[in-house]
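Yeah, one chain of the complex is gone here, protein chain that is, but the others are all in their spots.
And now, chain A:
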Amino acid sequence: MANKMIEVEHLKKNYGEKEILKDISETVDKGQVISIIGPSGAGKSTFLRCLNVLETPTAGKVIFEGKDLTHIDEKELDELREKMGMVFQNFNLFPNMNVIENVKLAPMKVKGVSDAQATKTAIHLLKKVGLEQIANQYPTSLSGGQQQRVAIARALAMDPEVMLFDEPTSALDPEMVGEVLKTMHDLADSGMTMVIVTHEMGFAREVSDQIWFMADGYVKEVGTPEEIFDHPQTERAKEFLSKVL
């Protein structure tokens, strides 16, 4: 098998008394596209946010590039986060900058790339997501689908090793979902390692190498799309899939 990208060992996350993630140990391999599905409240988003330590795990390890992200100093964490792009449900574009400035910010301020080089990369990426014509507009004037594609381009500008998607289409109007999924599909085809929390079952089935079914703070089942969608093993997965499919 290909080399390991992210290893999660006995990950736990509590909010006060409440246990959100109970005990998760899984591995993301290089080049793999993984979709995490499951009922709401299962801890899918929390799990994803633990991978780049936006949430600090209560216990357990997240190993990326040989380092446990839960036990390194902030400077090292910042450096490793550069290599983990993240796309949010609410896009989170910076409203004080226009589209191209959003894409250029991190390469210039974190990596110290020159303005000219960053502009070149940004235009290339915006072309890739089909938005080079709106490079000078501000986020508030864009549709949700356009904003999310800019957010993807912004994450890609750091040339990440892996991309984390946290319900990227959940906040979109139905007619915008397609354009974002297409962009993600292209990205998957290009060989990018991806971890996607999603409710788009059709898309998950089509694009994923592996499906993780999460419920009640555990990863209950792991398998290929066919295994999970056509022959779920656990009662919990059967029940969930009967409702959504």
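Just so we're on the same page, contacts are C-beta pairs under 8 Å (C-beta built on N, C-alpha and C of every residue); 3 or more make two chains touch, one makes a residue touch a chain; residues count from 1.
Here is the rule we use: contacts and distances are computed from a predicted model.
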- prompt: Per UniProt, what's the omitted chain called: "Imidazole glycerol phosphate synthase subunit HisF", "Amino acid ABC transporter substrate-binding and permease protein", "Thioredoxin reductase" or "histidine kinase"?
  reply: "Amino acid ABC transporter substrate-binding and permease protein"
Listed residues A:Thr140, A:Ser190 or A:Ser242, member touching the removed chain: A:Thr140
Of A:Glu17, A:Glu74 or A:Glu235, the one touching the omitted chain in the full complex: A:Glu74
- prompt: Looking at A:Ser35, A:Asn52 or A:Gln210, which makes contact with the chain not pictured?
  reply: A:Asn52
Options A:Thr70, A:Asn98 or A:Thr183, residue touching the unrepresented chain: A:Asn98
Query: What is the set of chain A residues that contact the non-displayed chain in the whole complex?
result: 52, 54, 74-75, 78-79, 81-86, 88, 90, 92-96, 98, 105-106, 109-110, 138-141, 151, 154-155, 158, 164
